[in-house]
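Notes for the one structure printed next.
Up next, subunit A:
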Amino acid sequence: MAKVQIVAERCKSCGYCIKFCPKQVLAIGDKVNSKGYEYVVPVHPDDCIGCAICGRMCPDGAIEVFK
Partner candidate 1 sequence: MARVFMKGCEAIAEAAVRAGCRFFAGYPITPQNEIPEYFSRRLPEVGGVFVQGESEVASVNMVYGAASAGTRSMTSSSSPGIALKSEGISYCAAARIPMVYANISRGGPGVGSIQPAQMDYFQATKASGNGGFQMLVFAPSTVQEAVDMTYKAFDYADRDRNPVLILADGVIGTMMEPVVLPEMKSDEEVAAIKASKQGWACVGHQLDYANRSWIQPGQWSTLKMQEANEDAAALYESWKKDVQVEEYQVADAEIVLTAYGISARICKSAVDLLRAQGIKAGLIRPITVHPFPYESYDHIDYNKCKAVLDVEMSIPAQFVTDVAVGVKDRCPIETCLCSGGNIMSRDKVIAAAKKIMEGK
Partner candidate 2 sequence: MEKIYGRTKTIQEDKVSGFCPGCMHSTVIKLIGEVLEEMDLVDKAACVLGIGCCGLHMDYIAYDNTTAPHGRACAVATGMKRTSPDSLVFTYQGDGDFASIGLAESISAANRGENITVIFINNGIYGMTGGQMAPTTLVGMKATTAPKGRDPKEHGYPMHMCEILNQLTAPAYLVRTSCNNPANVNKTKQAIHKAFQNQLDGKGFSMVEIVTSCPTNWGLDPMKSLDYIEEKMLPEFPLGVIRDR
């Protein structure tokens, strides 16, 4: 049981988290934050294994992982 959470305001939509997620949990969403970035959302949240690779790759500290 694991969960990934995106802090929408911190996300800049670079996509590093998406590229390196081993389970394709994440994708660029269709909503924008106050800076105008289409922030990342967990599209397959139940597949998250809590490896936190997304968080480590995220430059902006926008990802929190729970396990």
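These made the cut because all candidates are chains of the complex that A comes from, given by their letters.
Throughout what follows, contacts are C-beta pairs under 8 Å (C-beta built on N, C-alpha and C of every residue); 3 or more make two chains touch, one makes a residue touch a chain; residues count from 1.
Everything numeric in this text was worked out from a predicted model, so none of it was measured.
Chemist: Scan 1 or 2 and return whichever one touches subunit A in the complex.
Modeler: Only one option touches subunit A, namely 2.
Chemist: Spell out the part of subunit A that touches candidate 2 in their complex, as residue ranges.
Modeler: 1-3, 7, 9-10, 12-16, 19-20, 35, 37, 50, 52-53, 55-67
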